[in-house]
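Every protein chain but one is kept in place in this view of the complex.
Here the chain labels run A and B in written order, and each chain numbers its own residues starting at 1.
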Amino acid sequence: MIKTLIKQNFYQDSVKLMLLSRRLSKMEEIENVSAIMATCSNIDILKMAGLYTEEVRKASPDDIVVVVEGKTEKACALAIEEAEREIEGRSPGGEGKDISGEEEESPKSLAAARRRLPGANVTLISVPGKYAFDLADQSLDLGISPMIFSDNVSLEEEISLKKKAEKLGLIVMGPDCGTCVIGGACIGFGNKVKQGNIGIAGASGTGIQQLLCLLYNGGGGVSQAIGTGGRDLHKEVGGISMLAAVDLLEEDEDTRVLVLISKPADPEVEKKILQRVRSGKKPAVICFLGSGPRPEEADGQLCFEPTLEEAAWRALQLAGIRLQPGRSYIRGLYTGGTLAYEALYLMKQKLPEVYSNIPMEGIGKLTDSMVGEKNSVVDLGDDEFTKGRAHPMIDPGLRNSLILREALAEGTGVLMLDFMLGYGCNGDPAGEAAESLRAARKKAEEMGKSIRLLGHVCGTELDQQDLRKQEATLRELGVETYSSNAAMVRAAIEYGKREV
Amino acid sequence: MNLQEISAANSKAIEEMMKADPVWVDVCPAIDVIPGMTPKTILHAGPPIHWNHMCGPMKGAVAGALMLENLASTVEEAYELAASGEITFDACHNHSAVGPMAGVISAGMPVFVIKNKVQGNFAYCNLNEGRGKVLRYGGLGEEVTDRLIWMRDVLGPALKAAVKFMGELRIKPIMSEALHMGDDLHNRYKASSSLFANRIAPALFETGKNGADTAKVLEFVGQNDYTFLNLAMPALKCMADAGDGVEGSTIVTAMARNGTDFGLRISGLPGQWFTAPAPPVDALYFPGFSEKDANPDIGDSTITETMGFGGLAAAASPSVVQFVGGSTKDAVNRNLEMYEITTRENPEFTIPTLEFRGIPTGIDILKVIELNVTPALHTGVAHKEAGVGQIGAGCLRAPMKIFQDALQKFSDTYLK
Partner (left out) sequence: MKKVKKFERVEVINVGLEFLYDELVKQGIGAVNVNWAPPAQGNQEMLNILRSLRSGKGGTNGD
């Protein structure tokens, strides 16, 4: 069965007609299709294909001819119908795809990527280590600093890349560099932090992350954090990237304070780096883990800290963000007597000038049991407070009334609170303290003072008050919660020390 | 030899190529102009190949040429002669020539003479026979022979007279304009062939002795969509050759197929061929044909891709785009990919859909190998049997092996 369609004086591109043929020939029970402009040479092709029909003879070169051969009359008719629809543009489409949703294909090379993103200034490389060198090298050739996230890059390759970068005025971040913060963006692993004035150069990815978090949580912000790769301060590499990072941070006007972190550095390399920092004007905190504090090298510009935490704290101080000087005292308002006693016991070992309303050897007696002095702990469950009043574990009203004054008292930097849960205890001690805590925080803020609120909830998840809920309430109020009283006290002591 | 030196060599090769200015200056019998041509030489497309290994269409074309040259009177005689060893077979490319499909050029055939006005080298190509049953697809018979004789006796001399009258005709401006008119300069030559016919029409009338002949010549030239193929190819060959033989260059100077093998040449290893079996073509077939009928890829026309046209300028040709993958976006993507394996963009030939970016020029085998991306090629498909002709068109990728072999040889040559 053969059917013919002739569209007189109708032109279509031969490619379009071939696509039509291909589509029609895929229809059911269709065996052979030809769609052509009826030129002489095309008519010859029709003849060869055995599709030359009587109707075709009448066609002129300006006509479209469609001939279909199929198993049934119906199949042929359907195909002809479809051909007409498509030729007249009424078909939903041949083989041409809808292009509206398609993405431009990703480039395959750095050079092509750079053409797509002409302002690119960092190449983040995380391919298997043995391929990282070539890419980093190409990146340098394009004038783009590479951040090599990959590990397993050989020491020779690292040295060669860093020497090349040094000549070009670029920096190689890595290899095995997990974290950088540049231009407010985290590249690789990193925590979302505020923009600020502390610049970090670190030969350790998680070390940088720890710093970022401590700085943020301490109220500070970060200008840039440049990872150098863990081997940068080895003798062979010579700290090339750390030196470049120091230069870069020195030049960056948003950076006021530098923090340099690394595992122990080669002594010669360390010397070179410290020299470079000293040649700049900005204060710097040096934390080369494991190399210990070195007060003898500290001067007005450089200070050395043994841990990331202390380095962060020092940086916040240098950046003018930390608690105000002098606000260093710890105050405890306890409802639980033994917990108060434990606190005093821990405090007197570490701190001078500790006072309380309860007697203990080495502890001063408060003049007024309701008014703290210097470092002090008040046991609000002591007999003198419970005369004619419910125990504070049942009614924390008295403690709540003291929170505001103690928090704002001259010299106070840290306030410790206990929250006792269980049968017989107040149904929502954290909730009851909310108003006072909020007020204290607000007032402190208005006065430009900062205060750390620490809490320990003594309870279980099975308690009617539910440990988790109580802790959550406190954290929402800006209270740091600790799993034991001793942990809270130790933290308070650490916080207090930094204020000295 | 290091990357910097290679890069410098490549820049030099590409600059020479881009600087070249091919102009059409003459039409002459092959034997008068093609270097090394003898009465018993048959040039063919692609890398050199022994008669025994030639594909059907090429054997047919060889037989037709031997009969045209009166070296044989029947097809059987021609096959016998071809197999006897008496005939010298060689690649067009080895003689500054190119030819589409079988690319067969024999001594008496008229050829376009293209001169590079800058560096002074020449390139040659036979005249296009049009569509249907033609020699370049191995077509045989009276109709084919009669046309070839007419081309030799009437068309050739008429074109020669016309170009002599004009002095010369620059090829680059026509290619450049045609690229903006939808030609890819490999599969589609509608615009360029029309432009060409317009340019030479006055000269044909000025020089034509016989009105009827002139009319027929103009009709033949103007209505054959592929007329300009045989001018663009030698022009691009002229340009490619201008950048050939630069020491230490890894730039491709020729890609060509003989229907059996796919061949590659690079600038730093002049005259050497690297070959692999010619791949099949992903094609749209004319009515009544399918991939079962298809010959492996054939022809010197990939000289167009060598210089940045055809598959390397896919985005320029909306109608060819449909062969390439169906959507214009695909063509754009393919085109963008080609920029990754080339070294420069030729500002003389721009692609409107790519914001008038210059065509990707100077295929670097180092990039091809590193990125594992071989050039995308547009192509016509020949029937595997001699004489049937073109049965479709489509696209394919050059085989990776030839690039690897070339790099190996480059390394053996330069890294000693």
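Here is the rule we use: contacts are C-beta pairs under 8 Å (C-beta built on N, C-alpha and C of every residue); 3 or more make two chains touch, one makes a residue touch a chain.
The structure presented is a predicted model; accordingly, all values stated were derived computationally and were not measured.
Asker: Touching the hidden chain in the complete assembly: which of A:P107, A:G372 or A:P429 does that?
Answerer: Checking each option in A:P107, A:G372 or A:P429, the one touching the absent chain turns out to be A:P107.
Asker: Quick one: which of A:G169, A:G320, A:G362 or A:G427 touches the chain that's been left out?
Answerer: Only one of A:G169, A:G320, A:G362 or A:G427 touches the chain omitted from view, namely A:G169.
Asker: Which one touches the absent chain: A:L17, A:L140 or A:I187?
Answerer: A:I187
Asker: Based on the whole complex, identify which of A:L20, A:C177, A:V222 or A:A244 touches the chain you can't see.
Answerer: Within the whole complex, the residue contacting the unshown chain is A:A244.
Asker: Tell me, which residues in subunit B touch the chain that this view leaves out?
Answerer: 1-6, 366, 369-372, 404, 407-408, 410-411, 415-416
Asker: In the full complex, which bits of subunit A touch the chain not displayed? Write them out.
Answerer: That gives, for subunit A, the contact residues 105-110, 112-114, 116-117, 119-128, 130-131, 134-135, 137, 139, 144-145, 149-150, 165-171, 182-188, 224, 244, 247-249, 251-252.
Here is the rule we use: only the chains that are shown with their structure count from here on.
Asker: So the centre of each chain is just the mean of its C-alpha atoms; given that, what is the distance between subunit A and subunit B in Å?
Answerer: The separation of the two C-alpha centroids amounts to 56 Å.
Asker: So in the complex, which bits of subunit A are touching subunit B?
Answerer: Touching subunit B: residues 13, 15-16, 18-19, 21-22, 32-36, 41, 44-46, 48-51, 67, 95-99, 102, 104-105, 107-109, 111-112, 115 of subunit A.
Asker: Can you list the residues on subunit B that touch subunit A in the complex?
Answerer: 130-133, 284-289, 319-320, 322-323, 326-330, 332-333, 336-337, 339-340, 367, 370-371, 373, 388, 392-393
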